[in-house]
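Only one protein chain is missing; all other protein chains are in place.
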Amino acid sequence: MHAVVLLKQILDWELPPQRFRIDPQTKRPPDGLAPKLLGPFEQNALELALQLEQAGTVEKVTALLAGPADAVEALRKALAVRADEAVHVEVEEVDALDPSQTAELLVAALRRLGPPELVLAGRQAGDWDHGQVGYLVAERLGWPAVGLVFRGESRDGRLHVWRIGPSGVEQLAVRPPVVLTVTSHTDLRLRMGSVIDLMAANRKPIASWRPDELGLGSADLAAARRLELGEVWVPEVDRNCELIEGEDAAEVAARLLDRLAGLELLERPA
Amino acid sequence: MLVAAATREVKWEVTTAMAVVLYASMVVALLVFAYGVWRLARVWRLGRPAPVGDQLGARARRTLAAIGQATVLRKPLPGVMHALVFFGWWVLFAATVVVFVHRGLGLHIMQGGFYLVFQSFTVDLFGALVLVGLGIAFFRRYVVRPPELERGKPADALLLGSLALIVLTGFALEGMRIAATDDRWASWSPVGALASRGAGIATDATLTDVYPALWLFHVLLWHALLAAIPYTKFVHVFTSPLNVFFSSPRPPYGVVAPTDFTAEAVRLGINSPSDMTWTQLFMLDACTECGRCEAVCPATAAGKPLSPKRVILDLRDAIRADGADVAPLAGGVITPEALWACTTCRACEEACPVAVEHVPLIVGLRQNLAMVQTSVPTGVEAIVVSLEAREHPFRGALSGRTDWLQGLPVPELSSLEDAVDLDVVYWVGCAAAFDERAQRIARSLSRILLHAGVRFAVLGAQERCTGDPARRTGNEFHYETLARANVETLDGAGVTRIVTHCPHCLQQLRHEYGRFGGRYEVVHHSELVSSLIEQGRVRLAPGARERVAYHDPCYLGRYNRVFDAPRRILDVLPLERVEMRRSGAASFCCGAGGGHAFYSDDEGAKINDLRVREAAETGATTVVTGCPFCLTMLEDGARQVVKEGRTLRARDFAELVADFLVDD
Partner (left out) sequence: MILAATWDTDGLGRAALELLGAATRLAVELGDQVGLAALGTAAAAEAGGHGAARAFAIEGDRSASAGDGTIAALAELARELSARIVLLAADEQGGAAAPRLAERLSGTAVTHAIAVEVEDGRPAWTRPVFGGKALSRVTASFEPVVATLRRGAFEPALPTGGSASVEMRRAPAGHGAVELIGSEAAGEVASLEEATVIVAGGAGLGTPEAFSELEELADLLGGAVGASLAAVDAGWAAPDRQVGLTGKVVSPDVYFAFGISGASQHLAGIGGAKAVVAVNTDPDAPIFAAARLGVVMDGRELLRALVDELRGGES
């Protein structure tokens, strides 16, 4: 089975809220505010794909990324952890694309790549947090999709996956082709690449495709847009924290509970 | 009779047959010895080349000092024990040579005054001292039983016993000869004379019967011991001084061997004997199993699964047994837990009397774990990920590189034309940028420098981690990426003089960046502030004399030998400075080294707790240090102590100076 992992490079999500800025003109963080990294859920998806390959369920893992030229770093990282191939769909203004347009590009690329039998995506991209692309890709390919997966195993000819369900964990059996969106889990921390693999990854060729090569001219892409982005702003946060003090823990506890009751946040038991 | 005629019959009662046995057994012993050496050398030859011909003068001086027992005597009791046995043995050996020269070569030197003063008196005295030394050794090993000595090895008792037996039989033989020949010069050999009284009980006939047998025993035992040298820890008599000669020239201290990433077949760390240099393999055979490294190791003291002695001996034994086919060294022969427990504090190296270099070996093994096996603790992985992404190891940091300034008028280098007009560039480091507590060090130092009128600037956003946490955890690739980029930045801005408050940054900028072309004059802030105070450029106010204890950071003290400057500063301030039990070069690590500021081991106690208790014992209310990581560790540990009702806080000495500054 050939698996393709959808990757995205996003702004360092660990940037603290106090330092976060939005440029009102571009409607996104200014360049250079923080480094760009392979997104956390995309890392989980890549790790899951590699685990499936190690288990023999998947024979080939291809990393696919739509983004600007410097986002190729994320593909190098994928190669450094032993993804077999990497494909870069070069889109300078990937942040300006909405989920539908992104899905359109990725579907075209996936068709050119096979299509494969398995597509893994992060549950959402840690920048715009839509959580739509995986499902839109599935719909446009005419495939089923299973979301919030954190584990997969081949059994009785089908792919069994475990995912976060409404009341706990659900186990599903799927027959590929299928799209999985992957969520975070302690077992899905992306492995470290050995330095040998890192160095080899830097020398490996990465295919680069432009949207028009995939049959998507600028008019086609524009037509695929569904969402219009209006304003983007950083909300004012009231940073006044009221400190509760006291002689000892018992006094503090009592005062705290009283204050919470006073603010009508808690009911004070009699 | 004239003194000049004083002599004795050499080979009294020694027949030709016995002489043949002497020489034959000597030849056999030498052959066995040679074979033993050949076996050892086979292992040494597995190693990579290493230069030992540079700085010959310094190497020779260090070796002579070691042979002179300087390093051994750092620990009094075993030091005296060894010095007695060592010098005593040399004298006894010289005596044998004298006999050979007199009898074998026919040069009759063994007579007259020389015979009496040296061959009789001095030799007897030193022989007795050998016995005293051996007595101390027995006492220490079997009565006191320090935990760092090896146990359960019969060879230890056998060797000590054999040595003692040789000397005792030697005295017995002397006594018998004196008694049987009525030697008139006997009083010049006090021990022999004593022995002769005992021997005098027996008849001359008995003596002459027993003497040859005892003589043969004495000779054969000595030859057996000779032959056994390369098969026992006695090999150290040759390997130890040689190892001192071969050991890395110091300063610099603790430098890790570089990795050549451009090589055809890149060697990443140590996992087999052929990854080690021949000097490292040789070093394993220089270990005398004295256990001093283990006795000072903070990880061992905290009950962690690391003993530096065990690292050396386990490697030695495994490689001796299996040679090139030995099991994987990194993670196999030496467990990952042991390797990751090391704080790279160099206390082991400082204590080792024979210049074994444990730390580069441990880091070399870590390199293989990190770069090839990708088997590292989660916290170490986090360091690498953060360095890769953000060029600093402080994951989740809420500040930027210059937030610590908080309005202080310190310029950024990029806003100036160039660095030429500056006295110094202040390398702030990641801790003071991203750790809220450590930011106060940077502000304090800046205030001091501004007050003293020093023209300085900081690199601001251009600064990136020096790479020390990556290097010490074996991640050489990430280290080099950072180091090269830093050198480019510094050289591009024309920086030549740097001051830093972080001993880890100091180590990198001063000693380890040279490989990448970075050559700078780097001082620790204690050295700079101390000299500013001496120049009278710092005005200080009086104050209440608080009792403070100074904690020597490992990377400032043992790595960069800066011990006095911080103390001089504290002595100028209105403080009562006291020393902790383990200070200076014997300082006890705070526990943050080797990357441990960013990850902790699962096992054992916390090293910083041990150190904080030591500080509290002095009665000091503040423990002062000169490293942001020591500061964090000591402060964390102090919270525990404070809960128990004592007063203890941790501060960098820059903060103390800033407290006492008199600003206009």
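Letters are used for the chains, namely A and B, taken in the order the chains are written, and counting of residues starts over at 1 for each.
By definition in this document, a contact is a pair of C-beta atoms (placed from the backbone, for glycine too) under 8 Å apart; a residue touches a chain by one contact, two chains touch by 3 or more.
Quick caveat, the model's predicted, so the values are computed rather than measured.
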Visible contact partners (per top-of-document touch definition) of the missing chain: A, B
Residue, one of A:Arg76, A:Arg112, A:His185 or A:Lys204, that touches the chain absent here: A:His185
Candidates A:Leu37, A:Val146 or A:Leu198 - the one touching the absent chain: A:Val146
Chain B, residues in touch with the chain not shown (by the definition above): 378, 396, 398, 436-437, 639
Residues belonging to chain A that touch the chain removed from view: 11, 13-18, 20, 22, 27, 29, 40, 99-100, 126-132, 135-136, 138-140, 144-148, 160, 164-175, 178, 184-186, 225-235, 237, 239, 241-245, 248-250, 252-254, 256-257, 259-260, 263, 265-266, 268-270
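One rule holds for everything that comes next: only the chains that are shown with their structure count from here on.
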Residues of chain B that touch chain A when the two form their complex: 261, 266, 268, 371-374, 376, 381, 384, 389-391, 395-400, 476-477
Chain B-touching residues of chain A, taken from the complex the two chains share: 12, 14, 16, 18-19, 34-35, 37, 191-196, 198-199
